[in-house]
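A protein chain is absent from this complex, but the other protein chains hold their places.
For chain A:
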Amino acid sequence: MIKITNLEKFYKTEEVQTLALNKLSFEVKEGEFVAIMGPSGSGKSTLLNILGMLDDSDGGSFLFNGEEVSDYNERKRAHLRKHNIGFVFQSFNLIDELSVFENVELPLIYTGIKLAERKEKVHSVLEKMQIMHRRNHFPQQLSGGQQQRVAVARAVVNNPKIILADEPTGNLDSSTGNEVMDLLCELNEAGTTIVMVTHSEHDARFSHRIIRMLDGQKVTENLNVLV
(Lines give C-alpha, C1' and ligand atoms only; values in the text may rest on other atoms or scores of the structure.)
Protein backbone atom coordinates (compact mmCIF):
# COMPACT_ATOMS: atom_id res chain seq x y z
CA MET A 1 0.00 0.00 0.00
CA ILE A 2 2.78 2.44 0.93
CA LYS A 3 6.32 2.14 -0.27
CA ILE A 4 8.95 4.78 0.43
CA THR A 5 12.52 4.61 -0.75
CA ASN A 6 15.35 6.95 0.21
CA LEU A 7 12.90 9.58 1.37
CA GLU A 8 14.55 12.87 2.32
CA LYS A 9 13.29 16.05 3.95
CA PHE A 10 15.20 19.22 4.89
CA TYR A 11 14.06 22.12 6.95
CA LYS A 12 15.85 25.34 6.24
CA THR A 13 15.59 28.04 8.81
CA GLU A 14 17.60 31.22 8.62
CA GLU A 15 20.93 29.65 9.41
CA VAL A 16 20.45 25.98 10.25
CA GLN A 17 19.50 23.26 7.92
CA THR A 18 17.89 20.29 9.61
CA LEU A 19 17.82 16.94 7.91
CA ALA A 20 14.51 15.68 9.27
CA LEU A 21 14.40 12.52 7.12
CA ASN A 22 17.58 10.92 5.90
CA LYS A 23 17.23 8.35 3.11
CA LEU A 24 14.39 6.58 4.85
CA SER A 25 12.92 3.46 3.26
CA PHE A 26 10.20 1.04 4.33
CA GLU A 27 6.97 -0.51 3.19
CA VAL A 28 3.52 -0.82 4.68
CA LYS A 29 1.24 -3.55 3.39
CA GLU A 30 -2.52 -3.32 3.18
CA GLY A 31 -4.15 -4.29 6.47
CA GLU A 32 -0.97 -3.82 8.50
CA PHE A 33 -0.72 -1.96 11.79
CA VAL A 34 2.68 -0.28 11.99
CA ALA A 35 4.03 1.66 14.95
CA ILE A 36 6.75 4.24 14.52
CA MET A 37 8.86 5.04 17.55
CA GLY A 38 11.79 7.22 18.31
CA PRO A 39 12.88 10.11 20.50
CA SER A 40 11.50 13.58 20.10
CA GLY A 41 12.87 15.30 17.03
CA SER A 42 13.72 12.09 15.22
CA GLY A 43 11.42 12.94 12.31
CA LYS A 44 8.32 10.91 13.07
CA SER A 45 5.81 13.69 12.55
CA THR A 46 7.60 14.82 9.44
CA LEU A 47 7.31 11.34 8.06
CA LEU A 48 3.65 11.10 8.90
CA ASN A 49 2.94 14.44 7.24
CA ILE A 50 4.57 13.25 4.06
CA LEU A 51 2.72 9.96 4.16
CA GLY A 52 -0.48 11.95 4.63
CA MET A 53 0.43 14.09 1.60
CA LEU A 54 0.30 17.20 3.73
CA ASP A 55 3.91 17.95 2.95
CA ASP A 56 6.44 17.45 0.16
CA SER A 57 9.51 15.32 0.37
CA ASP A 58 12.81 16.71 -0.89
CA GLY A 59 14.05 13.48 -2.40
CA GLY A 60 13.33 9.81 -2.80
CA SER A 61 10.18 8.12 -3.89
CA PHE A 62 6.77 7.64 -2.29
CA LEU A 63 4.46 5.11 -3.88
CA PHE A 64 0.86 5.10 -2.70
CA ASN A 65 -1.04 2.09 -4.07
CA GLY A 66 1.59 1.93 -6.75
CA GLU A 67 1.24 5.59 -7.78
CA GLU A 68 4.22 7.89 -7.44
CA VAL A 69 2.89 10.70 -5.27
CA SER A 70 5.95 12.88 -4.82
CA ASP A 71 5.41 14.73 -8.08
CA TYR A 72 1.65 15.09 -7.80
CA ASN A 73 0.31 18.62 -7.56
CA GLU A 74 -1.65 19.90 -4.61
CA ARG A 75 -5.03 19.25 -6.21
CA LYS A 76 -4.34 15.61 -7.02
CA ARG A 77 -2.90 14.99 -3.61
CA ALA A 78 -5.89 16.64 -1.94
CA HIS A 79 -8.10 14.33 -3.92
CA LEU A 80 -6.14 11.21 -2.93
CA ARG A 81 -6.04 12.34 0.67
CA LYS A 82 -9.74 13.07 0.87
CA HIS A 83 -10.72 9.61 -0.25
CA ASN A 84 -8.03 7.42 1.25
CA ILE A 85 -6.53 8.85 4.40
CA GLY A 86 -7.80 9.59 7.87
CA PHE A 87 -5.84 11.50 10.50
CA VAL A 88 -5.74 11.31 14.27
CA PHE A 89 -3.63 13.89 16.14
CA GLN A 90 -2.20 14.01 19.61
CA SER A 91 -4.04 17.26 20.34
CA PHE A 92 -7.30 16.00 18.74
CA ASN A 93 -7.62 19.10 16.54
CA LEU A 94 -11.35 19.30 16.79
CA ILE A 95 -12.97 22.57 15.73
CA ASP A 96 -14.16 24.27 18.88
CA GLU A 97 -16.97 26.11 17.15
CA LEU A 98 -18.56 22.93 15.78
CA SER A 99 -20.48 20.28 17.67
CA VAL A 100 -19.41 16.64 17.83
CA PHE A 101 -21.79 15.76 15.05
CA GLU A 102 -20.63 18.63 12.86
CA ASN A 103 -16.96 17.80 13.41
CA VAL A 104 -17.46 14.25 12.32
CA GLU A 105 -19.61 15.32 9.41
CA LEU A 106 -16.94 17.61 7.90
CA PRO A 107 -14.99 15.07 5.79
CA LEU A 108 -18.27 13.88 4.29
CA ILE A 109 -19.21 17.43 3.31
CA TYR A 110 -15.86 17.87 1.66
CA THR A 111 -16.23 14.70 -0.35
CA GLY A 112 -19.64 15.90 -1.48
CA ILE A 113 -21.91 13.39 0.18
CA LYS A 114 -25.62 14.17 0.45
CA LEU A 115 -27.18 15.22 3.73
CA ALA A 116 -29.27 12.12 4.39
CA GLU A 117 -26.36 9.80 3.78
CA ARG A 118 -24.09 11.98 5.87
CA LYS A 119 -26.47 11.79 8.80
CA GLU A 120 -26.66 8.07 8.58
CA LYS A 121 -22.90 7.60 8.33
CA VAL A 122 -22.13 9.98 11.16
CA HIS A 123 -24.69 8.34 13.41
CA SER A 124 -23.40 4.88 12.74
CA VAL A 125 -19.80 5.85 13.38
CA LEU A 126 -20.71 7.77 16.53
CA GLU A 127 -22.57 4.77 17.77
CA LYS A 128 -19.64 2.54 17.05
CA MET A 129 -17.41 4.92 19.03
CA GLN A 130 -20.04 5.04 21.79
CA ILE A 131 -20.23 8.77 21.70
CA MET A 132 -23.67 9.10 20.16
CA HIS A 133 -25.21 10.59 23.32
CA ARG A 134 -22.74 13.46 23.08
CA ARG A 135 -23.38 14.33 19.45
CA ASN A 136 -24.71 17.83 20.21
CA HIS A 137 -21.95 18.72 22.65
CA PHE A 138 -19.04 20.96 21.82
CA PRO A 139 -15.45 19.72 22.10
CA GLN A 140 -14.72 21.76 25.22
CA GLN A 141 -17.57 20.06 27.03
CA LEU A 142 -15.93 16.63 26.57
CA SER A 143 -13.13 14.84 28.39
CA GLY A 144 -9.85 14.16 26.60
CA GLY A 145 -10.71 10.53 25.91
CA GLN A 146 -14.08 11.48 24.51
CA GLN A 147 -12.50 14.12 22.33
CA GLN A 148 -10.03 11.65 20.91
CA ARG A 149 -12.83 9.22 20.23
CA VAL A 150 -14.59 11.95 18.27
CA ALA A 151 -11.33 12.56 16.41
CA VAL A 152 -11.05 8.88 15.56
CA ALA A 153 -14.69 8.85 14.49
CA ARG A 154 -13.97 11.78 12.21
CA ALA A 155 -10.90 9.97 10.81
CA VAL A 156 -12.84 6.84 9.91
CA VAL A 157 -16.22 8.24 8.87
CA ASN A 158 -15.14 8.34 5.24
CA ASN A 159 -13.96 4.71 5.33
CA PRO A 160 -10.33 5.58 4.58
CA LYS A 161 -7.95 2.84 3.49
CA ILE A 162 -5.35 4.04 5.94
CA ILE A 163 -5.31 5.91 9.22
CA LEU A 164 -2.31 7.98 10.19
CA ALA A 165 -2.17 8.60 13.90
CA ASP A 166 0.40 10.92 15.50
CA GLU A 167 0.71 10.06 19.19
CA PRO A 168 -3.03 9.49 19.55
CA THR A 169 -2.71 8.72 23.26
CA GLY A 170 -0.11 11.38 24.05
CA ASN A 171 -2.59 13.66 25.79
CA LEU A 172 -4.58 10.93 27.51
CA ASP A 173 -4.25 9.03 30.77
CA SER A 174 -3.49 5.32 30.48
CA SER A 175 -7.04 3.93 30.76
CA THR A 176 -8.57 6.31 28.21
CA GLY A 177 -5.43 5.71 26.13
CA ASN A 178 -6.22 2.03 26.13
CA GLU A 179 -9.76 2.65 25.00
CA VAL A 180 -8.45 4.55 21.99
CA MET A 181 -5.93 1.79 21.25
CA ASP A 182 -8.74 -0.78 21.37
CA LEU A 183 -10.63 1.32 18.90
CA LEU A 184 -7.71 1.40 16.52
CA CYS A 185 -7.25 -2.36 16.80
CA GLU A 186 -10.87 -2.95 16.00
CA LEU A 187 -10.56 -0.78 12.93
CA ASN A 188 -7.45 -2.64 11.91
CA GLU A 189 -9.16 -5.96 12.32
CA ALA A 190 -11.94 -4.64 10.11
CA GLY A 191 -9.30 -4.08 7.41
CA THR A 192 -8.04 -0.52 7.82
CA THR A 193 -4.30 -0.03 7.51
CA ILE A 194 -2.85 1.95 10.41
CA VAL A 195 0.41 3.83 10.79
CA MET A 196 0.82 5.20 14.28
CA VAL A 197 3.53 7.31 15.83
CA THR A 198 3.95 6.72 19.51
CA HIS A 199 6.28 7.25 22.46
CA SER A 200 4.77 4.49 24.44
CA GLU A 201 6.13 0.96 24.33
CA HIS A 202 2.82 -0.14 25.74
CA ASP A 203 0.88 1.24 22.82
CA ALA A 204 3.39 -0.02 20.34
CA ARG A 205 2.69 -3.52 21.43
CA PHE A 206 -0.74 -3.33 19.83
CA SER A 207 0.92 -3.11 16.41
CA HIS A 208 2.17 -5.82 14.05
CA ARG A 209 5.50 -4.19 13.40
CA ILE A 210 7.62 -1.47 15.02
CA ILE A 211 9.88 0.86 13.09
CA ARG A 212 12.37 2.70 15.28
CA MET A 213 13.84 5.98 14.10
CA LEU A 214 16.73 8.22 15.12
CA ASP A 215 17.79 11.40 13.45
CA GLY A 216 15.61 10.82 10.45
CA GLN A 217 16.89 7.33 9.84
CA LYS A 218 15.44 3.93 10.45
CA VAL A 219 17.44 2.09 13.07
CA THR A 220 15.50 -1.13 13.47
CA GLU A 221 12.41 -2.74 12.12
CA ASN A 222 11.02 -5.79 13.84
CA LEU A 223 7.89 -7.79 13.85
CA ASN A 224 6.03 -7.49 17.03
CA VAL A 225 6.57 -10.60 19.11
CA LEU A 226 3.19 -10.41 20.72
CA VAL A 227 1.28 -10.72 17.52
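Rule of thumb we're sticking to: a contact is a pair of C-beta atoms (placed from the backbone, for glycine too) under 8 Å apart; a residue touches a chain by one contact, two chains touch by 3 or more; residues count from 1.
Definition applied: contacts and distances are computed from a predicted model.
Between the names "Spore germination protein A3", "Duplicated orphan permease", "YxlC-like protein" or "Cytochrome c oxidase polypeptide III", the one given in UniProt for the chain missing from this structure view is "Duplicated orphan permease".
Considering the whole complex, the residue from A:Thr111, A:Ser174 or A:Thr220 that touches the absent chain is A:Thr111. The residue from A:Met1, A:Leu63 or A:Ala78 that touches the chain not shown here is A:Ala78. Checked against the full complex, the one of A:Glu15, A:Asp71 or A:Glu97 touching the unshown chain is A:Glu97. Summarising the interface, chain A meets the missing chain with residues 40, 45, 49, 52, 54-55, 78, 81-82, 87, 89-91, 93-97, 106-107, 110-111, 154, 166-167, 170.
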